[in-house]
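Missing here is one protein chain; the remaining ones are kept as they sit in the complex.
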Amino acid sequence: MMTIRAAQLAAMMQAIARRVTAERELLNRLDAALGDGDHGTSISAAFNAAAADIAALDQPSASDLWTAAAKAMLNRMGGASGALFGTFFLKGVPPLRGKDRLNKSDMEAALLAGLQGVKARGKAEVGDKTMVDALEPAVLAFAAAEEFADGWRQAAEGARAGAESTRELPARRGRAKYLGERARGHIDPGATTIALLFEAIDGWWTGKA
Amino acid sequence: MMTIRAAQLAAMMQAIARRVTAERELLNRLDAALGDGDHGTSISAAFNAAAADIAALDQPSASDLWTAAAKAMLNRMGGASGALFGTFFLKGVPPLRGKDRLNKSDMEAALLAGLQGVKARGKAEVGDKTMVDALEPAVLAFAAAEEFADGWRQAAEGARAGAESTRELPARRGRAKYLGERARGHIDPGATTIALLFEAIDGWWTGKA
Amino acid sequence: MSARKHKLINKPDNIVDEMLDGFCAAYSHIVRRAGDRLVLRAQPKAAGKVGLVMGGGSGHEPAMLGWIGPGLLDVNIVGDIFTAPGPERILAGIRAADRGAGALLCVSHHEGDRLNAELALEFCQAEGIDDVDMVILYDDISSAPKSRESDRRGTAGLFFVWKMLGAFCEGDADLAAAKALAQKVRDNTRSLAMSLSSCASPVTGEVMFELNEGDMEIGMGLHGEIGRGRQQALSADATIDLMLPPILADLPFQAGDEVLVLLNNSGSLTLMELFILYRRVAFKLREVGIRVYKSWIGPYATTLETAGFALSLCRVDEQLKALWDAPANGAYMKQL
Partner (left out) sequence: MSARKHKLINKPDNIVDEMLDGFCAAYSHIVRRAGDRLVLRAQPKAAGKVGLVMGGGSGHEPAMLGWIGPGLLDVNIVGDIFTAPGPERILAGIRAADRGAGALLCVSHHEGDRLNAELALEFCQAEGIDDVDMVILYDDISSAPKSRESDRRGTAGLFFVWKMLGAFCEGDADLAAAKALAQKVRDNTRSLAMSLSSCASPVTGEVMFELNEGDMEIGMGLHGEIGRGRQQALSADATIDLMLPPILADLPFQAGDEVLVLLNNSGSLTLMELFILYRRVAFKLREVGIRVYKSWIGPYATTLETAGFALSLCRVDEQLKALWDAPANGAYMKQL
């Protein structure tokens, strides 16, 4: 059965950072329609910081790596998404603790814990037009799959479909909630980031697996 | 010999007010290039106030009328041109005092005293790119003429030529002086007002004489 | 109308740090900089008094930097532009504010600020810091209906809270009393903003939203978030006549009430315009029998160079009036 080593997770994090950086302007534009127009700038800064902090760690375990990512999100990003992405990684740390190589169910546990953490923190459910609209289907699709390759692919597809589904929703959380009905017609930037994130992982996995 | 009654002076003042009001935007534009863009607005407000204040006087003498014009300039216009136009009329009051009907040399005395007052107050000489460039030739031309009609016509022509002559001068007085050489190429708004003023008088005179 | 895009900055990445360098250098007799973007009083308040901590994004200057000082707040944790600082930095701020009587974390209600504050309080718990509490503050009537006040956003009207809470915590109040006072001021405050223009982010270089010359937006957020309604821009009097009634109806403010009034410049409105607007506010309040105790007009909580303003009213009683009049000496809020 396939496993992932911590060093590989670092490469995965770099792949994510590259992807969100490439799409920074798109994410800013999406956020300009619904919020304050900074989502791309802050998300790319945070993932680049996470990748750099991780690269600087000396022989990190998977949970060290997840902790470093959490800290980068919390401290370098700030804002709503800093707290939420930070919580996502923070809650993933306990399931990973003491693991040297991650098998699929380890990863599943980390992602599920992260999802629950985000929902508890932000009080958003699917349909509220937030990142949860992409994250929940992605994590559940990953969990339902038999092995990594399939899991990442279906997670990426689920996230993208979830992100797209936010377009016609009114907003109920975050800055956008004050727009209410005026938010319809715009895709949520946080959900789009989740889609980019799983797409980057899928690409990284297929590119190397 | 021809004379002017005070009631006629009131009509003359109205003719001036109409003319500068019609050219308000032009004067603002000229002032925008050299100063703060308000010359047309303030000069038309002041002459309209003067005309209205004069109309409200009960059987005014020529010097009452000149005094009212001075006060309107000083109090309703303010700024450099308020002080200068105000001084122009203020200094013209003594020569007019006690006169019931003005003959040409009375008018000449009032205009010459006004010119001297303006030059003393503002310290501008011909060539400094100010209203003096139009006022001095106008008043001197009036003084040199034999009678009113000729005097007003030559004053109007002298004022206009004087105003035109400011175009190629650098500025040495008023707000424009800080532009120095950059002032070249623009006609002075105050000099233009003087031209309009004598043209209005000339028109009023020929229209009625 | 196009927003001004050239900003007098150096590198976009350095904006916040350079701004703090400049601010703290200019006002070194009032504030000092510490740690990771903390701004503290140059002389901390006496031991045994409740510390007041406020985190928030930048782009609202003089808020909150300008309100650190005697009679005002103790610590400001400075975030990126329009971005709440993260929980570890808030924790550092709480530590710095504690003078032995605990610290109150004041949160201007926005998702990012609230989420990070909650995380920071969990971090406090985990570290055994227990004399800390948090109060969520809001005032913007455009952001949720009357029955859902606690969903509303924090905007310029929180100025009233900062001033009076600051004065209150120069005294012997404990943490619970401080929190109750903050809630009291909040519950008596209502605000509504409008704007004639958007602003351009100095980081992305993009305008926050497009607003045509001659239009106005009512219900702007403090970060330039678009509001609830767009319409043709009106005269000063007509604008006040549109904005004041919903504010009055919301609390409601009534005949016989005494109020403080804030006309907050969002950025590039002129004081001349604000005075003309205030004239109408004063006239309308007099008409309905509401007495103005004191008023403030100027740039307090800005949204970069937005051309707009917020109108805030706070109903006061004798306690609040005394707190309002107490001395204060922040760089941008002084009361003799």
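A, B and C are the chain letters, set down in written order, and residue numbers restart from 1 in every chain.
Heads up, the rule we're going with is that a residue touches a chain if its C-beta (ideal position, glycine included) is under 8 Å from a C-beta of that chain, and two chains touch if they have at least 3 such contacts.
If you're wondering where the values come from, they're calculated on a predicted model, not measured in any experiment.
By the touch rule given at the top, the unshown chain touches B, C in the complete complex. Within the whole complex, the absent chain has one touching residue among C:7, C:184 or C:321, and that is C:7. From the options C:106, C:119 or C:196, the residue with contact to the chain not on display is C:196. Note on the undisplayed chain: of the listed residues C:15, C:141 or C:192, the one touching it is C:15.
Although one chain is hidden here, its contacts on subunit C can still be listed: residues 1-2, 4-10, 15, 18-23, 25-27, 29, 58-59, 61-62, 196-197, 202, 213-214, 216, 233, 235-237, 239, 261, 267-280, 282, 292, 294-299, 302, 304-305, 307, 309, 327, 329, 332, 334-336. What subunit B contributes to its contact with the hidden chain is residues 28-29, 32, 35-38, 40-42, 71, 73-84, 86-87, 121-122, 173-175, 177-180, 182.
By definition in this document, only the chains that are shown with their structure count from here on.
In terms of their C-alpha centroids, the spacing between subunit A and subunit C amounts to 32 Å. Our note on geometry: subunit A versus subunit B, Cα centroid distance of 76 Å, whole angstroms.
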